[in-house]
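What you see is part of a larger complex, with each chain still in position.
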Amino acid sequence: MRRIISLTTDFGQENGFVGVMKGVIWGIAPEAQIADISHEIPPQNIRLGAYALWRVVPFFPPGSVHVAVIDPGVGTHRRPIGLKIGQNYFIVPDNGLITPMLEDGEHDDLPIEIVHLNNPEYWLTDVSHTFHGRDIFAPTGAHLAHGVPLEELGEPITDPIRIPFSKPEKTDRGWLAHLTIIDVFGNLTTDLPAAAISEAKNVNFNLKGHVIPGIVKSYGHCNPGELIALVDSENYIEISVVNGNAAEKTGAQIGDPVEVVIND
Amino acid sequence: MRRIISLTTDFGQENGFVGVMKGVIWGIAPEAQIADISHEIPPQNIRLGAYALWRVVPFFPPGSVHVAVIDPGVGTHRRPIGLKIGQNYFIVPDNGLITPMLEDGEHDDLPIEIVHLNNPEYWLTDVSHTFHGRDIFAPTGAHLAHGVPLEELGEPITDPIRIPFSKPEKTDRGWLAHLTIIDVFGNLTTDLPAAAISEAKNVNFNLKGHVIPGIVKSYGHCNPGELIALVDSENYIEISVVNGNAAEKTGAQIGDPVEVVIND
């Protein structure tokens, strides 16, 4: 059973671009359950699209088909690709969007198959030059969910495009981390896995002139308005304000450095 | 059949927090139909979340499971609770969010069961300190929709937290009502049930210096730009502007008083 399809795009919710993909999907796989991950990825921001998808994939049932379309290269020679990484399926433009899922799969030694989605039998009959989400990605994702094997959808490839994602750097005093995601609450996620400092007894986080002492358990464990560090729901270090908005309080932006000082 | 799940949160639509809850739900209850009520509740605004849910519940089929997560206390000792009120199920943090549904159920003498959702068998295996929507509320809601009895999900309790919601006050001249909801059209809903003034023949509404004479049947019954009072779709008094935005025209905000003067 591979009947759940997730959708991640930068299409917004105004213009019907997502709705039409669902019409296409249900025309092919009427039994599919479709979950919207996000359609508010900032336009053409491949990295933020990749992060949004990467955080949700582990919580979907095995066999789910994740269709993600952040696609500035639509209509050029940019390839559409399909992947099976472990038990998860992905339908994406070949522009680096898949990088974190692919790196995780390689890190975990999962079996990985990749195809160039170049079998037009599984596309819509007429393919536009500007909307492959509707014309290629939605129908191939639907056929995959409906039971067509991945290898039917196109020819095997081994060279998907990868783009660099920020990684924390080891320093003399601890780590140099970076902000990767700012969520709707203004919480600031970093690229530092909590595991990297789980042994440290005394740690400070320095962000834009603010010094945040230690890690607390959750938002409700400090006073409203206080700037805190905690372990986020994907086990990365996050900077937050209790009952408030850390992005507003600090003026921090994605990519900003967070100095992690271990004082043990 | 308890296969409809509604979701109400303050998670926004950007970061995939809602999408991941759907992945979790469909992993447990693949047959569930999921309706989004709102994910644009202002962050941590328990009252507005409660109002949004309260207005839609009566229109869902009996047996629906309503999962609502506005949860500033996540990761503290705040309890997750499950309720059956009449034929409707609710999965919520124990922070007052359930108050209006509970008060209505009590007012209508419906049977009410409440449990502390403390049976970890129905949670995800690893529970984070910051995202119980994904780790506790989504899976318990899914198990409930999938047929697990409420009493299996945890121990009975009788002391859910309640928070005060505004109520109209009787005055010498009529009523003192308050604005409770401002919708996307700028319509201003009050806490005054239309039934409270259904006998009145001549009534004025005073809001921020504006005097609105009488109740009209619908938006289209007056001239564009006119400030009107009418009975809203949940049978409360609402202040609106014909083809316009009453919130913008009056500068009114949630909580503002509306003096209701009966001149009979």
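Think of it as A and B in the order they're written, each chain with its own count starting at 1.
One rule holds for everything that comes next: a residue touches a chain if its C-beta (ideal position, glycine included) is under 8 Å from a C-beta of that chain, and two chains touch if they have at least 3 such contacts.
Keep in mind it's a predicted model, so treat the numbers as computed, not measured.
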{"item": "Per this structure file, total copies of the shared sequence (2 shown)", "value": "3"}
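In this section, only the chains that are shown with their structure count from here on.
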{"item": "Averaged-CA centre spacing for the pair chain B and chain A, given as whole angstrom", "value": "31"}
{"item": "Complex interface listing, chain A residues touching chain B", "value": "1, 3-4, 6, 8, 13, 33, 35-41, 52-53, 55-56, 59-61, 64, 181, 183-185, 217-221, 230-233, 235, 238, 243, 245"}
{"item": "Touch list for chain B against partner chain A, complex", "value": "10-20, 22-24, 26-27, 30, 43-44, 72-76, 78, 124, 128-131, 134-135"}
